[in-house]
Every structure is written in C-alpha cells, then in structure tokens.
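Here's a structure for you.
Just one protein chain is left out here, and the rest sit where they should.
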Amino acid sequence: MLKVGIVGGTGYTGVELLRLLAQHPGVELTAITSRTEAGMPVARLFPNLRGHVDLAFSEPSIEVLGACDVVFFATPHGVAMKQAQELLDRGVRIIDLAADFRLTDIAVFEQWYGMPHGATTILAESVYGLPEMNRAAIKAARVVGNPGCYPTAVQLGFLPLLKAGLVDPAHLVADAKSGVSGAGRKAEVHALFSEAAESFRAYGVSGHRHLPEISQGLARMTSGKVGLTFVPHLLPMIRGIHATLYARLTKDAGDLQKLFEETYASEPFVDVMPAGSLPETRSVKGANTCRIAVYRPQGGDTVVVLSVIDNLVKGAAGQAVQNMNIMFDLPETAGLTQIALLP
Amino acid sequence: MLKVGIVGGTGYTGVELLRLLAQHPGVELTAITSRTEAGMPVARLFPNLRGHVDLAFSEPSIEVLGACDVVFFATPHGVAMKQAQELLDRGVRIIDLAADFRLTDIAVFEQWYGMPHGATTILAESVYGLPEMNRAAIKAARVVGNPGCYPTAVQLGFLPLLKAGLVDPAHLVADAKSGVSGAGRKAEVHALFSEAAESFRAYGVSGHRHLPEISQGLARMTSGKVGLTFVPHLLPMIRGIHATLYARLTKDAGDLQKLFEETYASEPFVDVMPAGSLPETRSVKGANTCRIAVYRPQGGDTVVVLSVIDNLVKGAAGQAVQNMNIMFDLPETAGLTQIALLP
Amino acid sequence: MLKVGIVGGTGYTGVELLRLLAQHPGVELTAITSRTEAGMPVARLFPNLRGHVDLAFSEPSIEVLGACDVVFFATPHGVAMKQAQELLDRGVRIIDLAADFRLTDIAVFEQWYGMPHGATTILAESVYGLPEMNRAAIKAARVVGNPGCYPTAVQLGFLPLLKAGLVDPAHLVADAKSGVSGAGRKAEVHALFSEAAESFRAYGVSGHRHLPEISQGLARMTSGKVGLTFVPHLLPMIRGIHATLYARLTKDAGDLQKLFEETYASEPFVDVMPAGSLPETRSVKGANTCRIAVYRPQGGDTVVVLSVIDNLVKGAAGQAVQNMNIMFDLPETAGLTQIALLP
Partner (left out) sequence: MLKVGIVGGTGYTGVELLRLLAQHPGVELTAITSRTEAGMPVARLFPNLRGHVDLAFSEPSIEVLGACDVVFFATPHGVAMKQAQELLDRGVRIIDLAADFRLTDIAVFEQWYGMPHGATTILAESVYGLPEMNRAAIKAARVVGNPGCYPTAVQLGFLPLLKAGLVDPAHLVADAKSGVSGAGRKAEVHALFSEAAESFRAYGVSGHRHLPEISQGLARMTSGKVGLTFVPHLLPMIRGIHATLYARLTKDAGDLQKLFEETYASEPFVDVMPAGSLPETRSVKGANTCRIAVYRPQGGDTVVVLSVIDNLVKGAAGQAVQNMNIMFDLPETAGLTQIALLP
C-alpha cells in the first residue's frame, strides 16, 4: 500500500482527493495537513466523508510527510516550490496541483503568477502531468506538475488536430466555460451564490493564467507557431468545464472522427463520442473522463471540437491520482472507476 | 453472481439502479427492458454509463427476466402488479420501486392511486422494504415494496421518538422538501427548468400519495393513533430530500441525542450526526445514507428532527439494492459504499 | 419631490432600494453613502443601474444627509442607532432596514444582537414598520424599524388566525425557507455558489435572531402566550422566502379562506390567493407582494398557511419604500407597482 500525504486539504481539490483516495485499493491515507484547521476531523468540514475518512487535519510535519511515498500539494500557488526539496531529499515523490511546476519558462511563470520561482532546479526536472502527452516521463518523474483544469480540456481537444498538422496553429480559438468550483473554496464576493447564479459572463479576456500553460502545451504538439485566443467564462453550476474549440483547416482533413478515435483509442480516460454527439458536462460529473466530439459545420474549413471534463476530477484531483498510478506502476484506472452522477 | 433484470430502465431510478449495479461486486446485469427504447444502447440515453454498461434496452421477455434471480421494477405504478405472478412462478424474487406493494390496505391503495389492485394475493405476502424496520422480513421476502422517497426520510426521522413513546403521535408535522428529480424523467411543464428553477413552492397540501404510506409506517411504530400533517415542497435542485419534522413531547424526553444514536447504532446507512449538526442534502448526494439531527429548541416541548437523503439513492435505487443485498445474504453495504459528491 | 438619502448602499438591500427609488415618481435620490466605495459610481458596482442612476457613492456627511427628508439605513446592525439622533435633530425622518429599531425590549435586543443598544430613547418612540399591523403609527413616526424578511412572511401568515383567536398561540410552528440573498453580499464561505447550490439545509435551529422579532409581533396579535418553533432553511436560489406555518385550531374555524380574504381585503400588498392555490416564490420575484394561501388538510385541526415574499422587496427594500410612502402621505403603491419576473 502506498503511503500518501496531502498538504492543504481544506479546499475543493483537497476534499476531492480524499473522496478518490479513501476508496483507492492501493493507497493508505497517512496525513492531511492544514495549519488553519489542525485538529479538526476532516469529516466535520466535509460531512460527505463521515464514515469514510477518520483522519483529522494536522500541522504540516516533515516527519510525517517525509514518511510518505507520495505527497499531493492541494495548496495555493507558491507553496509546493518551497517544501519540495525537503521531501525529495527523503525520497518522497510529489504531485503539485497548483501551478508551481507547470510552466517550464521561469520568466513566463513569474510574469503570470507575480512571484519569483523558488525552486528552479526542481522545476527543470519536473514533468507536466498530462498523461495523454507525457505518460513515459510521468512514470519516471519525481515531481509532477498537475495541469490546470482549462488546459486539460483544451489540450486534449486540440491534440489530434495539431499532431496531424491539419490546422493553422497561429489562429486557434478556445471558448471555455467553467463551473464555479474552479474558483475554489475562498470567501470572495464574485463567487457568492447570489452573484454567480442565474447569470453568465466572461472573465480574464485580456489574459488568464491558463493561457501561457495552454500555449506551452499546444506548442509541443506542432512545429508551427501557436497563437491562441482564450476566453474563459463562469457557468452558474458547481462542476464541469466545456471547451468549445475552433481551428481553421489548412489541408484536406480526411475523416476527423476517425482521427480522433484513433488518437485516443488506447486512452482509458478520453472518450471520443460517436459522430454527432453533444457532450454534456454532467456526463462526467465526478468521473475522471474527458469526453470529446468533433464537427465540421456545413462542411466548411472551420473545425469545432467540444471537450468536457469535471474540473475537480480530470481537471484536478482525478488526474493527480491518475499520475500517481502511473508513477507507481499501479493500474492507471485504480481508484478512478466512478460512474458520473446523472442526473 | 446474482443475475439481475430491470424492467423499465429509462427513468431516473432506472439509470441510478444501473450506476449502482454496474459496479456491484456480486451482480451480473442480465437485462434492462423498455418497450419504447428497445434496441437502443443504454449508454446512448445515459452517456455517464459509456464504458460501464454495454447493455441495450430490450423488449420485456419472460424468458429473459424469468432466468434472473431478482427483477427490479422501475416502472410506473400498476406495472409490477401485472407481471409479478409470472416471475414468481419461475422463482424470481421481485423488488418494486413503484407503489404496488407499499400499502397493505387495498382500499387505501385504490383511493390514492386511482386504480384497482390487480395482485392482492401477492400484496398480502409482500414486505415493505424499509430495512431499519423490517430487516428480517425482507430477508425472507419474495416480493419487496421499496418505500417512497419522502416516506423513507420521514419514517427514519420519527422512528426513535415513536418507538420510545415520547411524543404525541396524533399531532405530527412533516415539512418535507424534495429536489425535482423526484418528479421523474417525464416531459411535464411543471418540472421544466424555467418553471422549477429560482422558485420554491409547496404542493399536494390537500393530500399526497405518500401521506398514507407514511402514516401506515408510523402506525407500526406506536400503539397510539397517528395523525400526520404532511406538506411536501419542490426544491430548485436535482437531488435530495430534507424532512423537517415536528412532534410534541408528552413525557420527559431524557437525552434525545443518545436515544437517536442508540437506535441507529448498528445501522450501516443511518448516520446520527453530532448534537448541533445541520445535515445538508449534498452530504448524501449519490450515497445511500440518511443523515439525521435532533433538536429541542429553547428547551421547549417541541422536538425538531432534520433528516436528509438522496431521493434517488436511499429514497429509491440505493435502498432497493440494499434490500437485494439483504434478500440474498450479501453484505448489506455491497455496491453501496459510494462517497457523496461534495461540492 | 422628497429628498432621499441612503446610508450604506453596497449590499443587496442597497441596490434594491436604488432600483425602486430610481423610478419612484415622488422621489429625488440625493445621496448614497459608502465609506469603502466612496467615489465609485453606483452603476459600476451594480451595472443593472447603468443609465438609470448617475450617483456615485459618497462619504457619509451630515450636511448632505441632514438636508434630506428621509434617510434609509441599509447598514449592518448597530449603525443607525449611532447616527439617528443627529439626523432627527435636523428634521430628517429615518427608516432603518437593520434591527436597531425592531425589538422594543432592550434586553432582548442585547441578548440576540450581542451589543448594547445605544439609542434607547429613540427606540422608545420608534415604530415597527409592518404596515398591515401599524399603518397609523407609521404615518406619524419619525423613526421606523423596518421588519426582517422572515418576520414579514411569518407575521402576515399568522395574523388572521391570531387576531381571530382561532388557534393555540402557545404551539405555533414556522418552517421557513429563504433564498441566499438573505445572507447579504458578504464574502463568506457558507454563501458561496459551490456551497449553497444543489443543496438544502436548515440553520439557526437552536435560535435565530428573527425568533424574538416574530414572537414580539405575534404577541401583539393575541392575548394568549405565544410559543413559536421557528426553523429557517437555506434555499438554493437567489430571491424568495416561503414560510410554511402550522397552528392548531382551538375552536370551530368557520371559513378560513373568507377570514383571510376579509382580513386583507384592503391591503395593496397582501394577496390572498384562491382556495387550493400554491403560492410560488417566483410569483413575487421583484415585487412588493406577499401571497398567501390557507389550508386545513384532511379537515383536521391543523391549519397550514403558505406565505411567500421576495426577501429583498416586501422583506426589505420594498417594504421600506412602502413605509416611506405612508410616512409622507404619498400613494402607498407609488414606485411599487413592478410586476414579478416570471419565469
């Protein structure tokens, strides 16, 4: 049994990690830390865990965390980079759900996150944890930077097109929509029920932190120069991301449906739906699946890809567990076979 | 492996049965029937099941269903009573999720459901499937009438008080609230999103079909005459029932918290929360749990009980699986250990 | 034209006052103050007001406010009591939407609000602003304590029964449900979308600040001793309160429908719906109306009253404007004829 620790478990990615790991057949939950809630039983904060998780939050302790096989950081940006070395020194492998190990270009990180990067050496060896792109590297990694939620949905949607060199990479559009849980469990006015319900709006149109992350990922799929217009929106619902992607064909596309199906034929968590399907976010609610459909409306030169995930699962905690499974030679689907809750 | 059939699987209790049974360790899904959707893969109607359920809906067939160990009826009221004898003759046990085998008084059934009861002999041997009241009888039953959703939440909340004889059974109030999925997957104006969202109202104040079912159940818990005022309301959400129960103490109550905890100490699916807790419906979303809290506001003579379930799980499909487990000597929690999805 | 000032206009009652007053035919909006947002145009914070309200938030100033005919306090509890005397000295009349002038018993105020009352003399002359109870006194008042949202819905529902002496006042039950906007526009975790959506729960079961306010109001309607069990719940929607009220008949009730209709026959903002109606909160969304239905289920001795309001209108800003109209001899419905938004 893997010994697993979680740093910073009071947010939504934390409770989601607990939900998944508590029933993972190869895992023993060893510690979940929180400075602010130390001493409080986890199940008091998250009553859905009553009867499933007996742990209490504890103060972060290198002794306890250092005895783990793997530690997940479900913390704000900038925390993992400070604590990583100490854990690595004790042989602990690390999966960071924040942005510390996502962007390889330090200047880009510092520009978008407004802080110096405190662990550039570790960053250099870290691996971007999108299994569908990086499985082999993840297997060997000591440190994995778990992708952001939007980047997961957008990259998986564009990947077949860019790898096949079918579209103009310089003029991509990603119109993305996320449920409010993507904003985390922080007390902020804009995320109040009375602000977010029965309304819809874009945000971050001038620039969103996931833009450089997506651009970096797309650039790895093509030799062309990537230009991306990324517009995120806030959906009046809790869970789910829907990315609607637009690209212009530059050559004969052939059978796009077949291209997508073949690209993901052996992927356990990417489901290319039958032609004409309309993926619903609820079809992946609570599940680690990305469902994709591809269209060429009116037979024109614009390709439309629809890509849905649960932002807290394939977009965060579930993908982190998937990465753990890969890193430790567990079956990749271990602990990740939940069926989405519908309705 | 139990061979399991489902009759009428196109509604919400049907898809929920499939979600639970597809991952039940002791079950083999044999058939799911639907006249209207025969031939269509189940996962096309319910895409959350893609990759988990390969069955297609089939025409009801006594050959196929008769070869099952157990058949669930997820059909409208009045269907199970017509088909039950034929299945019983072949040794199949039956769990009906509709109302055909809930009310023992035929006149009461006919008054509230507006149809003659077509299987009164079977009704006479059938067992009301509330495990916390009837576990032994369920174990031996050939036919189980699975309780309604409101009746489950209300009965479990009143049970400790009535069994202990602490309250006036003639003046009970159950103010109950249900998510819209309780109305089923029928195309009806009142259940449209634009009708049910951002609004709240009572319904069935003059009389609701669950009133006689609850009254029958409460009467079995007390020797006194039961008088119940039951007011159901429609919540602008999908899943969840919250019953707020009011009863008047007729004698010294002692420690109500202790009474509830002891009553349910060995129940796997009833969670008496710590004193002062406020059960949220989301804490049981997707789980087969009933969470309960008990209060005596301002130390007065009115007891308030808060009882929450997921109407589709403990209020329908989950309880049906629990009954199946009991009937076939499987571990009672088999296939029912899902953690509620929060947030 | 009345000169009107608003103190503390950055919350939901503030924006609602602005929505109503901006189109009130007898009013000139003079000032809206906010220390934190001074200088910011009101319509930048609340873009629905673009083109309708040109004011910017200003620092509170006795010169400006003192020149008004009436000042509304849309501030936290405890603010109005500190500033009232100064305004009264300049002849300004005051309507407080917080609790400073609701409870006549100072000890009760201090117990439930945890602060000393700083203006007991003013409190002594102030009038509780429920027009259906106190119209004449409101007309003459210099200071009106605008009722709480729950108290409005509950008092209007019980009033006909208590005034007629038909029910046992010692055992009343008010099961009340409110949309999340009742919690205000404060950044608090429990009011986040991801916490409040798709869930339902009770709160304040042990004791809620509106309990003494309601009890005080009910006591004025009866000579008997009032005992009230009040359980508020949080609805996953923005606006609306639904109070479901239970009382036990102590004498022959006669025609309850007629009693309610006659009681409110001349009230412009209380709508007794036809027998058998089920008031929806959406039927009053944005309107200053309380809609009521009365039932006697199964002809028993329990009366059920259903009472709905928009918590921000008849439960706050609308009722405050109604009080202003009464105080200044304007038509009582002036500025309050909006039709509820449905769907």
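Remarks
Per-chain numbering from 1; labels A, B and C assigned in written order.
Convention: a contact is a pair of C-beta atoms (placed from the backbone, for glycine too) under 8 Å apart; a residue touches a chain by one contact, two chains touch by 3 or more.
Not measured: the values here are computed from a predicted model.
Shown chains touched by the missing chain in the whole complex: A, B, C.
Among C:69, C:175 or C:198, only C:198 touches the chain left out of the display. Looking at A:238, A:272, A:292 or A:339, the residue that reaches the missing chain in the full complex is A:238. Screening A:85, A:199, A:250 or A:333 for touch with the missing chain picks out A:199. Annotation: of C:69, C:195 or C:271, C:271 touches the absent chain (contact as defined above). Touch with the chain that is not drawn comes from one residue among B:8, B:236 or B:279, which is B:236. On the side of chain C, touch with the chain left out of the figure occurs at residues 12, 15, 19, 22-23, 46-52, 181, 185, 197-198, 238-239, 271, 273, 277, 279-280, 282-287, 289, 291, 337-343. The missing chain lies against chain A, touching residues 171, 173, 175, 177, 194-195, 197-203, 205-207, 227, 229-231, 233, 235-240, 242, 244, 246, 248, 276, 278-282, 285, 293, 295, 297-298, 300, 302, 304, 306, 308, 343. Listed for chain B, the residues touching the missing chain in the whole complex are 12, 179-181, 183, 185-189, 191-198, 236-238.
Criterion: only the chains that are shown with their structure count from here on.
The highest number of C-beta contact pairs joins the chains B-C. Averaged C-alpha coordinates put the centre of chain A at 36 Å from the centre of chain B. Chain B and chain C have Cα centroids lying 39 Å from one another. Residue positions 197-198, 238-239, 279-280, 282, 285, 343 of chain B are each in touch with at least two other chains.
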